[in-house]
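What follows is one structure encoded as structure tokens, with my remarks underneath.
Note that one protein chain of the assembly has been removed; the remaining protein chains are unaltered in position.
As written, the chain order gives the labels A, B, C, D and E, with residue 1 at the start of each chain.
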């Protein structure tokens, strides 16, 4: 039994936890009032997103803390294992949010996603057939919509074709193939996530003109800048806005809407890393696992992750040097 | 080609339509400003719900109009064919609304209905296995929740068991069997509709105490008074309220949220009756079809439907007498 | 063990069988060379279709034979139990023939019914959701096409909706709803069979103009006159012809293409009646079973089935009188 | 927007296109009247199949053209990405053709592939569980046949077992296991494609004797010589011939029957390569992508693909040398 | 809340319950030590099966008790609603017992019902497609066997065909059709229950000779005498015996093996009747519900159910006379 498991059950004052811990796990990045608690000798393992957060970057560097970011842990295939469960959640949320926004009082077309006997269901276009799009499609299929999944990777479409078992169509994605079907769609879900890059702009403004009034566009890529030209981040308090006659749902951090599910999903993937950090110490753990080593963002007053340094125009040392 | 089909395409001033028509179809009951348009010689075919609407009852009677109500057309088996599609729609909306309300920002538990790999889905209890409950269940199954459908009719549970194909459990409904599972539920959908009667109160206030915080209860029977003790009608603008730690979603007239789908669904079932009324005249049409005859609520200054007369303590003549 | 079962295994000269039998089962009507074998005292149980066949009618009447026709056996609900399996077979054949005719060398659009990963499947419209249309739909769904089933009976659409489990859309059938979708269809299957009446003309010539070039129309109702305006019977040797840019497949007697399956299917439904005829004698058997009695077309020199008499402008005696 | 996309919309005289283009995409190989248009400086990207076509080989070499063949593009795992979609199409066509040939008028057993209630369906044996066989199986399962898929790769059978979900049986393929089941089969589909090699002869002549009269054998491997001993190529005009009592359907180039679907499917996989050729120039594109480089068959008067040179007993230069 | 519900929670001495109750529910018939507790004025509602139990018949008659038997409650369609759930349970048990008996150490063929990738599954024949056979089939399909369901009712086969969705074959049942397939079967389940009659003998001894060694026959009809010639009742302690090379599993009262499930299933169907008996008194309850009235077997010293009287050669009074 490791140290970590013990800390789940013991309920201690927050300050004491910060002071007495060697390794601290969080879900979100430290907020300003917590900056004072950062300290040399502590290992922090959490979402950081500091490339876009200068104050936090500075606080981490100045404290000397070893800060390990969930979002930069990256395996040999370029996959981001600690982001993956969030994608699955976002995909499923996207469809259920889209279904709800299609209701008239929410501003949508007033069409029921799954139809009823005698009245055909809504048409759903999902652009991007990765884990995000696949989960969005599973829910749309389950809600009995007519579903079309677009992707440019034919091998991926083959896998989806088997997984869908004839219940959804797969379409090779191109500007032409999207434009052709767009006017018949009720719900469009943008699920094109290019790891570490801005999402491409797949639906341009002029294409919206030919869409059905009250059609809904959900942009799951909004946290990477969005994959529709007119996407801009919204919040759960005010989730949608209108462009031409269509409704855009671009809530940032969609998985945040289901913290119960997200926390379990996140813990499932972080726990094995956390156990390694706790049982072996961070140096040995990172020496044994390159994916984890890529998570180190700051240590001993230095930035150890290139893109963060570049974002703030600072110097950095390679993690390999730190590990010796 | 009948008169009705023509009126779909011709766009005439409203007043002229009221004046020149012999038969008028609407979706909702006449509102006050329309009372002046009611007149002798016109046949009105629409939802009326006048048992609870004295002013409209009086207006109809005074005008001498032949008012045929969708909601009282009733076949030999006691089924209400013009209400049925609304039930199907309400059932499907109930699950998608429930899924959405379970999101934290909406006030719910913050649990994703369908879960993700490694995190089990939400538990959904559907009380009532008629068309409403069955459609609610189909969507919940499709969204990958764990679904339990309760009913007291074992023959109906057998039919559902085949339709579900092992993907949902059927449970014989009783106070005991509901109470036993309730504490593990995330979403409870009340779908017990007893035609022409107040819905029974299946979840009492004291049972709520043992429910999960943030659990959601959707009451589809709200238009008949609701089937949970604490149900009271809400609107799409303000759809939920909290009782103990649970969220109640009791929006009245749920199908109104998807007018595009509802209008087609309603037309599918009303059109055959409307064609009979138009082609044969209402007297002959009703003489040939008892179900339709039960729809006549007022004619020639008299109430012709018993329960309406009773509700307002008025006298009535039997429809058979009217038809001669 | 009855007499019938024995005759399955014994292989005797045809003449001897005609002469020595009391009850004779066939699949098709007697052809001219067999007229001489018809005789008083024999009960013949087979398809007859004599309303449209005067020579055979005369031969049967003159011989004094008791001729029982499969196609006029009719139960209390107006169902024709000895025609039903042929409908099921025709429905399944219709889709596989349609798929084949869509191939370019056969004259069709050159589209693969089920598509492949990245290329969406063909769109299939099935008009009529009875047993015929349902079986056509099952095969089309299984071949992974996008399927839309049209019917005017909303209760039937509800049954189909459950049977399809979200894998096909049900649509309330009207001139408008058919016309709206027709231009997007690759394959249209006409499956509207009104027992004992000419099939309605659902696709009129002018509607063809807007169909896709190379689209295929299969008319299963061709034996009742066809349900498309341009349908005329074809044969397996020359199964299709072109109207505008569409291909019509109107092979008469489609189940005749699969005699192995058809014979078993027919025997399954005729055998119980045949056993009754054999074991009880035809008089008692018909006295006990009204459906079977309606099968008697001629006896003792008289026509005993009204519509046959009317078709040939002859008199007839009621079967009840014959049975005494 | 690349040059290629533009050429889709612009409609110019054929000669002008040949003359002014730098890169030309086709579906089929150049025919004799086109030989004069081949020229130095042009890059041709199409199916060539020149190992068996000496005149075209000579024309290409003499013209100096850079000819890139779809069929020899080959990735590191030996897969042929530009042939794959044709395999998927062929697999699906095989089953629908087999179903049709089983009809009596086409020469088959007269059995309906899917059976009807009370009459079991046909038995289908599919030999080879690759993409071809799997797609053939999906359609056969969907048409409700009893399906047995044979393969010698147990890992592949495990994948299929999951994809079939219990709806088809997987069988380890051997001479014994095939012979044992063969006498009960109605339809046998040969789907054993060994890339770059003649297909093995799996059904020998003497095995045919014990097959059901009217059984159908479809040989998808016919373009590689066929996988039944008695297979020889046929055409859509005259697709079948009889051996013993069985029917052989061995149409060469099955995907050619559905050009609408095939063209889209082909374009989906060729487009990414074409864009690379257009945007980077063929030299750089091939230098970056070994799979594409293997597609170069002739350049600057020389053969650059070994097997083509061997087939015609000519010398060749390695593509690596050409690329420098 | 009725008296019955109270008695569930109160735990009183058995004697006191017998003495103080007006209505007593049991699951099994009274055993000899309980005969003394039977008394005038008590209503007993339980399984009785007294046609085959003279001592209990006498004890009931002599006591004057009103004995209502679950097994003779019978609705207008001849269905036995209080036996139905036991049939469903027996059907599901039959398949899981059959699967287990097919294991070698139990005496069976040593074949795994569902097979594994590369090894086909077992073949299962289910004779009788009622609720019993259908549930047996669902489990066999779910366990991935190849399943053939036989019935003589073509309409029932049609319903099953839809419910099975192509995953099992339906076969019209006859001596011939059974004999033809029998030699290929691994497991045969006899599920032919003719209400109130001895089950027909479908598998005769000589047919066993051609069955596979180690094949298993499960006879669900054993409580009505069995539907195989060689069936004789066995017990869970010694469930099987061998005839020729086949194994017979004929455990009487199969649902007794799962009392947890059976008790709930039984209560679900008896409770509504019990509530009527408790709330209205048995006389009024029976006067209002003919099905329940048929359950009365003895009252006031007289036999009130014909077949019981006939079995023991005693006189009886009609229940209508008793009710007045």
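Side notes on the structure shown:
Rule of thumb we're sticking to: contacts are C-beta pairs under 8 Å (C-beta built on N, C-alpha and C of every residue); 3 or more make two chains touch, one makes a residue touch a chain.
These numbers come from a predicted model, not from an experiment.
For the omitted chain, the shown partners it touches in the full complex are A, B, D, E. The missing chain, though absent from the display, is touched by one residue of E:29, E:71, E:88 or E:289; that residue is E:88.
Considering the full assembly, E:138 is the residue among E:45, E:138 or E:248 that touches the omitted chain. Contact with the chain that does not appear here is found for just one residue of B:90, B:141 or B:309, B:141. Among B:30, B:115, B:214 or B:256, only B:115 touches the chain that is left out of the view. Mapped onto chain A, the interface with the missing chain covers residues 5, 81, 84-85, 88, 131, 138, 142, 163, 165, 264, 267-269, 271-272. Listed by residue number, the positions of chain E touching the unshown chain are 85, 88-89, 92-93, 96-97, 99-100, 102-106, 109-119, 135, 138-139, 141-144, 236-237, 256-262, 264-265, 268.
Of the residues in chain D, those that touch the hidden partner chain are 152, 154, 158, 162, 166, 172, 174-176.
Here is the rule we use: only the chains that are shown with their structure count from here on.
Between chain B and chain D, the least number of touch steps comes to 2. Residues touching across the chain C-chain E interface largely differ between the two copies, under half of the numbers being common to both. The distance from the centre of chain B to the centre of chain E, with each centre set as the mean of the Cα atoms, comes to 40 Å. Under the contact definition stated at the top, the residues of chain A that touch 2 or more other chains are 114-119, 141-142, 144, 154, 158, 166, 172. In terms of which chains touch, the assembly is arranged in some other way, matching none of the line, ring, star or all-to-all patterns. Chain pairs that touch one another: A-B, A-C, A-D, B-C, B-E, C-D, C-E, D-E.
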